[in-house]
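A single protein chain has been removed from this complex, and every other one stays in its place.
In order of appearance the chains are A, B and C, and numbering begins at 1 in each one.
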Amino acid sequence: MAELQTIVNEIHQALLPRLGEGKVADYIPQLARVDPKKFGIAVIDIHGRVYKAGDCDEPFSIQSVSKVFTLTLALGKHGETTWNRVGREPSGSAFNSIVQLEHENGKPRNPFINAGAIAISDLVMSGHTPREAIGEIVRFVQYLADDETIAIDPDVARSETATGYRNFALANFMKSFGKLDHAVDHVLGVYFHQCALAMSCTQLARAALFLANNGKNPLTGHTVVSSQRARRINALMLTCGHYDGSGDFAYHVGLPGKSGVGGGIMAVAPGRASVAVWSPGLNQVGNSLLGSVALEMLAARTGWSIFGTQH
Amino acid sequence: MAELQTIVNEIHQALLPRLGEGKVADYIPQLARVDPKKFGIAVIDIHGRVYKAGDCDEPFSIQSVSKVFTLTLALGKHGETTWNRVGREPSGSAFNSIVQLEHENGKPRNPFINAGAIAISDLVMSGHTPREAIGEIVRFVQYLADDETIAIDPDVARSETATGYRNFALANFMKSFGKLDHAVDHVLGVYFHQCALAMSCTQLARAALFLANNGKNPLTGHTVVSSQRARRINALMLTCGHYDGSGDFAYHVGLPGKSGVGGGIMAVAPGRASVAVWSPGLNQVGNSLLGSVALEMLAARTGWSIFGTQH
Amino acid sequence: MAELQTIVNEIHQALLPRLGEGKVADYIPQLARVDPKKFGIAVIDIHGRVYKAGDCDEPFSIQSVSKVFTLTLALGKHGETTWNRVGREPSGSAFNSIVQLEHENGKPRNPFINAGAIAISDLVMSGHTPREAIGEIVRFVQYLADDETIAIDPDVARSETATGYRNFALANFMKSFGKLDHAVDHVLGVYFHQCALAMSCTQLARAALFLANNGKNPLTGHTVVSSQRARRINALMLTCGHYDGSGDFAYHVGLPGKSGVGGGIMAVAPGRASVAVWSPGLNQVGNSLLGSVALEMLAARTGWSIFGTQH
Partner (left out) sequence: MAELQTIVNEIHQALLPRLGEGKVADYIPQLARVDPKKFGIAVIDIHGRVYKAGDCDEPFSIQSVSKVFTLTLALGKHGETTWNRVGREPSGSAFNSIVQLEHENGKPRNPFINAGAIAISDLVMSGHTPREAIGEIVRFVQYLADDETIAIDPDVARSETATGYRNFALANFMKSFGKLDHAVDHVLGVYFHQCALAMSCTQLARAALFLANNGKNPLTGHTVVSSQRARRINALMLTCGHYDGSGDFAYHVGLPGKSGVGGGIMAVAPGRASVAVWSPGLNQVGNSLLGSVALEMLAARTGWSIFGTQH
């Protein structure tokens, strides 16, 4: 394949004319006012080499990408008993998840839909006040990315709290089935704050690198999780990481990944590299439209798809 | 890793005490009377070397494993327009697929649930009588496995036809939405016959080898599909190949695969090998219980999971 | 109140300018080609006096109105055990009944949705060939209306059979749950023929008169059912007789009734009269638009609503 920085540049150039495509999330003003033409990409290989282009160092609201980090934290605290609270199957539902919750007695299908991530927030809280749990999440992400400047955007957290009726509905619904240990307001406080983490593509790619390298961060030398757990988190991202577009993403890109409504996607090429892209416009199922295209181009040119053989 | 034949032998030995676990499908007598203690495994690497154990050369009813072959045929005939008829997303539904059909106007979520495979049978028929379409499917599978002895079990096809009310319901439902071109009875005739294919583990592994080798069968030298299409079929197997156990299979095994209610599972380790296992007892979501365990052991010992790096 | 014939005339006059409103059913040509401006009304009081207007003596396809007659037959044969096969609750579902069937293991919610009427046809068949069962239904309706000229329109029956995929789906679905005793094709043969009965408003009103008179037909002196059973059939019509518009019909009209997609509605004012109206244009939930308006006017002017007191 071509030199990786060349590929990254070509992707950036190819997408320049399309910047602004898709629909920017507008349910809170902090997301609505983001420039729809922003675009960033960062690739870090397992030797620590960084390839990047565009607005790759500008922090954005990572939103649901954070669910990978809190799942990793919860698995560290609770191990496989985590799965008593949340399933591992795609939700597979264009008509969304509260229906599933009702049919399955308040147990979310996977940790990457909202209900599942709320259940994971509840697990992360165990033994903590909300404030302590939020602090632990931030420190964990700083540790993963080896960057103490990473922080939560308080305005985003506040806006989410003020308007997140659907998440209040989900959390109260789970609570009515006895599926949350802590008070609904506290759990959602943690959840809304984790979603309000602001990170750049470069920071996100660094934070994901352990998943590309069998659980060990090659930059810091820290073993974050076992190689088995890294594989399993990757499997969950592949099957459930893009809501009801997960199958499509696997079909076109072929890499484990997790998207956020802020327009970010974090992806992993096992044994090779981690990637983060950012473009605020979303496609119909809520994933970054150009971010998905960029990753499809990257996978095609590098041969990194996990479903084929590199030449 | 250890020598592959040693690993295969060890898996066979380790499972011997557990043979008979799970529930054999009994909705037709031909499946119900299969010896629940049968167990076979065959692995073929991309250089054509075969590693096998147990009842690996005894034909069994491949049932839904056949859906991979008919999808490949349909894609060959109709290309990406195939996806106008059937989606690419996991069905994600413990309470099954006719609900989805209703919500999505008769378009099945993916080609590996029954409704989706019926839609694919309809596509495969285009320009053919049912008899011709069945003949074409059989010849295609013979070609893939390079084995002209592969045949349909007519008793199984007949039993399925006589009792397949649920499939008649699905097909009539799709027809009511205008989603089938051919007569319901004809489409189901083709569908029931493809499911009645009888193959051994060795034959199945040979037939799947092109998917492990970027679309080209290394034994015959035939290019069956492009490398892109091979990757995409693998992606579909990973996200949708085990009904509502697809996420779990990805989590524990980490290989693209397709199961059948006859107890067979066909799996692919891209760039490495194809695998087929057979054990009639099923788990709660309808996949071979010990077959899944065997594949988890194989993936663990070989490091073939697509979600990690081989050492 | 005014003289009843005057009221009937006034309703007819008031609706003349609106004839043609609504959407005529077009899923079979025999219904599609009906003149949308047809309008008939017939009222028969329990003393046998007839009040009518418009096309009240022209036969039309009664379709689902027939479900009241087959339910009456089935209750006569099987008594309260009928309710082992079909429920008594409104389906309450804008997104229709196959979802309910799946959630409730193939038991239809009530005898007036299609699935329920198919189950009732199955019950009516017991001990009969399809031809005999159809004959019995026709003779029963002739007996109720005291009119041997009532017959099935064979073209309608044939068209329904050729295009009724949704009903084939429902019947096969129930069969897959073991909820039908007879062959799917036979049961549907009976079902499609009962729906193809052609009757005029006058004939329908005569056939319904026993329900207005505690089970006894005052014209013939025949006791068709007990007074308790008559009340119960009326209750079922009130709660379930207009699909997902049953609540609305009760709210606006306040009389037990049953609609058919051919534009007919049969209604009952207990202790007072039976009524039949016909206007082919349907409203959004599939009930005769002007037929509903006519009945609302009739109930308002006569004070016959069962939910208030006549002055």
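The criterion applied here is as follows: a residue touches a chain if its C-beta (ideal position, glycine included) is under 8 Å from a C-beta of that chain, and two chains touch if they have at least 3 such contacts.
Here the structure is a predicted model, which means the values were calculated and not measured.
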Q: Using the contact definition given at the top, list the shown chains touched by the missing chain.
A: A, C
Q. Which residue, A:K52, A:K67, A:K175 or A:R272, contacts the hidden chain when the whole complex is considered?
A. A:K175
Q: Tell me which residue among C:G106, C:G189 or C:P256 touches the hidden chain in the full complex.
A: C:P256
Q.
Please identify which residue in C:D26, C:E89 or C:D155 touches the non-displayed chain.
A. C:E89
Q) Where the complex has a chain not shown, which of C:G106, C:G164, C:G189 or C:G245 is the residue touching it? A) C:G245
Q) Which positions on subunit A touch the chain that was left off? A) 95-96, 98-99, 102-103, 165-166, 168-173, 175-176, 184
(Q) Just checking the interface: what residues of subunit C touch the absent partner chain? (A) 87-95, 100, 103-104, 109-110, 213-214, 227-228, 230-232, 234-236, 238-240, 244-248, 250-251, 254, 256, 270-271, 300, 305-310
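As a working rule, only the chains that are shown with their structure count from here on.
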Q: Report the pair of chains linked by the most C-beta pairs in contact.
A: A-B
Q. Taking each chain's centre as the average of its Cα atoms, which is closest to the average over all protein Cα atoms shown?
A. B
Q: Can you check how far apart subunit B and subunit C are, centre to centre, with Cα atoms defining each centre and the answer in Å?
A: 48
Q.
Can you work out the whole-Å distance between the CA centroids of subunit A and subunit B?
A. 32
Q) Out of subunit C, which residues touch more than one other chain, so two or more? A) none
